[in-house]
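In this view, the complex is presented without one of its protein chains, the others remaining in place.
Coming up: chain A.
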Amino acid sequence: MSNSTATRETIKLNHIDPDRLAPEDAYNSEASRGPLAVEAAMSARWRRERTRSASRRRKGNYKKLLWFKQPFPDNYTDEETFLDHLQRNPRLQPYEFWSLMADSTVIVQHIASVAIFCCCFVAIVQERVSPISVVSWASFCTVLAWALWDYWLGEEEAEAAKAAADKQENGVEEVTNTWSGSVLPPKGPHGSELALENEGKFRPVHSHTTSTTSITSNESEAPRTGQADPLPGSPTKQQAPYVDPTSSISPRNQQRLATVKSALLIYAALLGLSPILKSLTMSTTSDSIWAMSTWLLCMNVAFFDYGEGSGSHLPASISTNSALMASTVLASRLPSTTHVFSLTLFSIEVFGLFPIFRRQLRSRSWHGNLVLTIALVVNACGGVCVTLTGGGRGAWIAGVILGGVITFFAMGICSWWLIGLQKYKNEIRGPWDPARPIIRRRWD
């Protein structure tokens, strides 16, 4: 304690110059981040004068060098040069409230979809809703979303084709290059996002196939085939392997065909596996199942990839895996094979396909994102309220109003809190940090 107070007091003089950081800045982050200009000018002048008089007093000039003997004792601390390379928060980006709110919709969407899944499960278990209707509605929505996706893809292609045509018109010779994929991200933010999307899309694939049980891995083929096909947003030839270039059908239609084919395959496989799934946890008590699925869903929420770019792959796969496992164990509590099949298919749609669609929607249209968020929040809040109280329409409306307000305020408070916390950010950089080497890997 005495040490730190000593430092603080002793170097107070240093702090007079607004352009220079003193060690105490390392502790007090709220120390002047931008003092008034007048003040700054005055103290700068004051400091210059002081420096002049000080240097007159001194015999020699102190230098931060080791190789010659200086007329100063070893523990001399020069006010001018001490810590003159210290940088605080060099890459600080102040948050803004509304952009934080907008970004937090991603989290709200995911939590809402998890809540909806839970509500549907409870409703199915309590036999208030037929599992067939749940999965039919979900599948209908999925098909709609896929159609939308397909439409976007077509737009994308048209755009890319137009770009290529423009290039050709401009007489650029490397048209082939443009098409060979190296210049793949067309132009504008959407193109590049799509390219990232592509990676994101394939992510669940690996995770699933390597996942726990053979059953889970089989089921989870769905996201792969369902998703991977419509994806390749590039007009290049490097498309899914099942696109036959010699066929009379256009590549787009081939892809669609392949998607439908694999979706049917998954459907059939799931149908066949449902009886096994049903008896999977026969010997486990329901208590353990509830606890386990709770934790697994928490893991899903915690490790979900909320980012936009193609970030780290591991946590995302953990997230999807844990959600599918939770749905598998939950499904095994259900009475009939139809129930099990429905819930598993529903979970694949909610946890496997829906996040990918949401991601694409967010990059595509902000209004669509907002509408989807509101719809999800309304459904989730209403569903939770109905599930908890067991009431009817009245409970639903009360839940929607209450939940909506709570969600909105939670988003606001968290954003505001994060902005408030940012002033405690205190990153110290200096010459002691390992340098970040800049290497151009191109050279060979």
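Note that in this section a residue touches a chain if its C-beta (ideal position, glycine included) is under 8 Å from a C-beta of that chain, and two chains touch if they have at least 3 such contacts; residues count from 1.
We take it that contacts and distances are computed from a predicted model.
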{"item": "From \"tRNA (adenine(58)-N(1))-methyltransferase catalytic subunit TRM61\", \"Phosphatidylinositol N-acetylglucosaminyltransferase GPI3 subunit\", \"Ribosome biogenesis protein ERB1\" or \"COP9 signalosome complex subunit 1\", the hidden chain's UniProt protein name", "value": "\"Phosphatidylinositol N-acetylglucosaminyltransferase GPI3 subunit\""}
{"item": "Residue numbers in chain A that touch the chain omitted from display", "value": "1-7, 9-11, 13, 23, 26-27, 50, 54, 64-68, 72-79, 81-83, 85-86, 427-428, 430-441, 443-444"}
